[in-house]
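Everything below concerns the one structure shown next.
What follows is subunit A.
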Amino acid sequence: MSRVALVAGLAFLWLPILLLVGYAFSASPIPFQLGGFSLRWFAALAADERLLEAAWLSLRVATGAATLATVLGGLVGWVLARQGAFRGRALFGALAGVPLVLPEVVTGLSLLLAFVGLQTLLGWPTERGATTVLLAHATLGAAYAAVVVQSRLSQLDRGLEEAAADLGASPSQVFRTITLPLIAPALAAAWLLAFTLSLDDVVVASFVSGPAGTTLPMLLFSRLRLGLTPEINALGAAILALAGLALGLAAAMLHRSARHQGKAG
Partner candidate 1 sequence: MLRAIPFGWLLAFVAVPCLLLLAIAFSSSAEGVPPFAWGTLSLDAWATLTEDSFYLSAFLRSLRVAFITAALCLALAFPMALALARAPARWQPALVLAVLLPFWTGFLLRMAAWVGLLRDQGWLNGVLLGLGLIQEPLPMLYSTPAMLLGMVHAYLPFAVLPLYATLLRLDRGLEEAAADLGASAFTVFRTITLPLAAPGAAAAFLLVFIPAAGEYVVPEMLGPPEAQLVGRALWGAFFQDRDWPLACLLAVLLLAVLVLPIRLFQRLENRP
Partner candidate 2 sequence: MLLSLEGVTKRFGATLALDGLSLAVERGEFVALLGGSGSGKSTLLRLIAGFEAPDAGRVLLDGVDQDRVPPQARPCAMVFQNYALFPHLSVFDNVAYGLRREGLPGLDIAARVQQALALVGLEALAARRPHQLSGGQRQRVALVRALVKRPPLVLLDEPLGALDAALREATGQELRALQRATGAAFIMVTHDQAEALALADRVAVLEAGRLVQCAPPRDLYERPATRFVASFLGGANVLEGVMGADGLLHCAAAGCALRLATPLPAGTKAAVALRPERIALAAEGELPAENAATGVLRGVVYQGAGWLCTVALAGGQSLRVQVPADRAVPPEGVPVLLHWPATANIPLAD
């Protein structure tokens, strides 16, 4: 019974994507129509300056946002998991959870107001664009990163850190030699999550960006409003191929480190 649902659910999730990819190789200028095998839409994609520019911007923003989000979210998760009671802990915990539950339009609008307020108050940021999108995405990503890191830290045996301290490690050495290696997979997962969130976001970016900062999803969204083109199929195929490649690499690395640890243990 439930297996049928799993197969049906997976088919439902994958069908549109597989069709999107499949028709990327069709020569027909009408999307989702058969027209013989062709790579012309990939060529068109490669020649599309605006799209490549937006993609490059998105990649840079996502990389920066994910890195900042991992550092900030890691700190938030560490404070929540490892610092006991302190003044404002309830507020701290509540604020850390807010971005997770806000609808996108609300997040976008509220962050825009923050940037406008900062500009009025401090004269910075002077214009909205890549920087503001990066900061907005980092805020969103940090909330998710905090959850990942906090849950990993609370699963971690406190005894390991205490043992290291008992053996003479200073707090920073404990962190560097014990805590950090043990939460590294969680940090990697958090980075990847924040990176994906940033690359996929159109709503928050639309609110906080300006004319100078058109990300790939923003460009895509404005083009999709004008109509579907086969180039979009090609873009989908390219992204899926890249995601698959990255995932394969990540899986291979995980496999290797798991085997490595298996030998050591």
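Here is the rule we go by: a contact is a pair of C-beta atoms (placed from the backbone, for glycine too) under 8 Å apart; a residue touches a chain by one contact, two chains touch by 3 or more; residues count from 1.
Keep in mind how these were chosen: all candidates are chains of the complex that A comes from, given by their letters.
Keep in mind it's a predicted model, so treat the numbers as computed, not measured.
Enquirer: Candidates 1 or 2: which touches subunit A in this complex?
Expert: 1
Enquirer: Where on subunit A does candidate 1 make contact in their complex?
Expert: Of all residues in subunit A, those touching candidate 1 are 1-6, 8-10, 12-14, 16-17, 19-20, 23, 30-33, 72, 75-76, 78-79, 83, 86, 88, 91-92, 95-99, 101-106, 109-111, 113-114, 116-117, 120, 135, 139, 142, 196, 199-200, 202-203, 206-207, 217, 220-221, 224, 228, 232-233, 235-236, 239-240, 243-244, 247.
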